[in-house]
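Left out: one protein chain. Kept in place: all the others.
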Amino acid sequence: MTATETVSASGLQAQERFKKYKKKSQFRTIWNRLKKNRLAMLGLIIFSVILIIVLGADLAFDYEADAIAQHLSQRFKHPSWQHLLGTDQYGRDLLARVIYGGRISLFVGIATICVSLTMGIVIGASAAYYGGWVDNVLMRFTDMFLAIPHTLMALTLVAALGNSMLNLILAMGLSNTPRMSRLVRSAVLGITEQDYVKAARSCGAKDSRIIFRHILPNAIGPILVQATQTVARSVLTISALSFIGLGISEPTPEWGAMLSEAKSQMRYHANLAVAPGVAIITSVLSLTLLGDGLRDALDPRLKN
Amino acid sequence: MIRGGKSVLRYIVKRLVMIIPVMLGVTLIIFSIMDLTPGDPAMMILGEGATPEDCAALRVEMGLNDPFVVRYCRYIGNALKGDFGKSYRTRIPVFQEILNRLPYTLCLAFISIFIAVSLGLPIGVLSAVKQYTIIDNAAVGTALLMTSMPSFWLGMMLILTFSIRFKIFPPLGVDSWKCFILPAISTSATSMAALLRMTRSAMLEVIRQDYIRTARAKGASECRVIFRHALRNALLPVVTVVGMYFGVGLGGAIVIEQVFAIPGLGQLMVNAIRDKDVPMLVAAVLFAAIIASLINLVVDIMYAYIDPRLKSKYVVVKIRRRSAS
Partner (left out) sequence: MSDNLLKIKDLHVMYRTDDANIYAVNGVDLSLQKGRTLGLVGETGAGKTTLALSVMRLLPDNVGFVTGGSITFDEFEVMKLSEQDMRLLRGKDISMIFQDPMTSLNPIKTVGSQIDEVLELHHPEQSATERAHQVDRMMEMVGIPANRKGEYPHQFSGGMKQRIVIAIALACNPKLLLADEPTTALDVTIQAQVLTMMNRLKSQLGTSMILITHDLGIVAQICDEVAIMYAGEIVEKGTVEDIFEGTVHHPYTVGLFGAIPNLKEKTRRLHPIEGLMPDPATLPQGCYFADRCEHCTVRCRSESPQMLRVGETHRVKCHLFCNQSGV
């Protein structure tokens, strides 16, 4: 090999090593930055605890017996060792209902992101990739959907489709799709315009390589932030819908529905109204803190 | 002094023209979604004892068998004349019912956005200027709590405290102005918290800008720097969002009306859904959505007056044309 060839070979080697180092350290830097944010870490811990409690509920309670079955002799019991939060007007253990209610809320929340993310990626990526009139039409439609307030949209969809679980998820997913497609589109567009993508193209890199190596890793950040916000928002929306009677129906425990029942009882049994509310606040707060922390950790500009 | 008056007018007209397809789109979306509702309207109107022939005849009479486009255009045509159909349940013109209810909901929505703006913005500014102090931490903490709180739960807690415990405000109904206080506070909480956080972060962003440093280098007092330089720049992005939060407030009002038994549009919608009264529901949702869009438009126009970069975009074009000719 000539001198120049040896140089370029070792140069390539160095390049490969650098690339590996770079990829690993990018996630690491973001994670380190996130770790420093105490509030975000608090949010992460609280949410993890909630997840554990909700998923492990069957270890402490029996769904049918504690949350569904009515024990009219046990109505309105005060908090005691047997029933840590007391019982409701049908004698059901309040704590059990709150925890199982959490399952529903989380399930709906995650299902909502899946739906809105899938549709959002399809719409947003197509708009960004094809550009031109496709982009225009898709974005005009998105604007129209966005012009309708979120709760109203969900309400309309549920009214039309009915309130089975599947329809609820569909309704919530659809009402979150416009925002998600907007996000995906701007993430993809923003990146394709960057110089380093143009540089990659000029080096002869294939489109798929560009998409996977450059676009996706950079788009994941804002999408992740939006995902936490979407789960938080959908917990609030589903509870609102259930509160007005359009969401999850009895006797399935759901925080909003529980609050709706508690309203007539709260004069003398405030715990029925407080407990589900606190549950909602805790879940949404932890997600919001986490989302904010993620957003700050992904932002390359330092805060100070 | 309003500079560039004519060019701002041009911007307003442009925006007004653009809002029409958006509103048509909104009506189309709502109409098509509601079209998916299962059930036979004719049966609902005539009641259980109706024969299939009667139902079929009524369907033809109401034009329910026509293709979608025809029905949609007919609906829009009628709507523009003020005819939104008759309620399936009460046979009263829908428009009348909505007009009865609308003022309460609008009142609630406007009061709530007013509270949100007049509390959220100043506290956000204060929080940013006194970053990391107790005021800032308290404000941000409270705001975080309020964004995580469902408005109807806040409403219930307020009723517990101020209506049941302390008997200051009535919990239900619309008999006096006092009845609007608790509902308005409940609806405004989310928007206020969001506006507070937005204002705070916008101010923090602006204070770090170079032109703030220039202002300080001129010898301006800190007070002047904040109010004359930072504030106006920071409020620009916040103003654009106020319109959106009006829409959020409108959505919140729907739920709050259930808590406080306010006979507004929200209650109308909920009843209509329960009774499967499609014309009522379509009209109610339509009204709400259109009003939200119009408020957004108003906010956009206001923004044009505040941000000189938008104004001058049209003035510059004029100058270029003049010098070219």
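As written, the chain order gives the labels A and B, with residue 1 at the start of each chain.
Throughout what follows, a contact is a pair of C-beta atoms (placed from the backbone, for glycine too) under 8 Å apart; a residue touches a chain by one contact, two chains touch by 3 or more.
Because the structure is a prediction, the values reported are computed rather than measured.
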Decide which residue listed in B:I20, B:V69, B:I134 or B:A217 touches the omitted chain of the complex. B:A217
Can you say which of B:L28, B:L119, B:I135 or B:L236 touches the chain missing from this structure? B:L236
Considering the entire assembly, which residues of subunit B contact the chain that has been omitted? 3, 209-211, 213-221, 229, 232-233, 236, 306-309, 312, 316
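To be clear about the criterion, only the chains that are shown with their structure count from here on.
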Using Cα averages as centroids, what's the distance between subunit A and subunit B in whole Å? 24
The answer for subunit B against subunit A in the complex is residues 21-23, 25-26, 28-30, 33-38, 144-145, 147-153, 156-157, 159-160, 164, 247-248, 250-252, 254-255, 258-259, 269-270, 273-274, 281, 285, 288-289, 292-293, 296
So, in the complex, the side of subunit A touching subunit B is made of residues 140-141, 143-145, 147-152, 155-157, 159-162, 232, 236, 239-240, 243-246, 256, 259, 262-263, 266-267, 270, 273-274, 276-277, 280-282, 284-285, 288-289
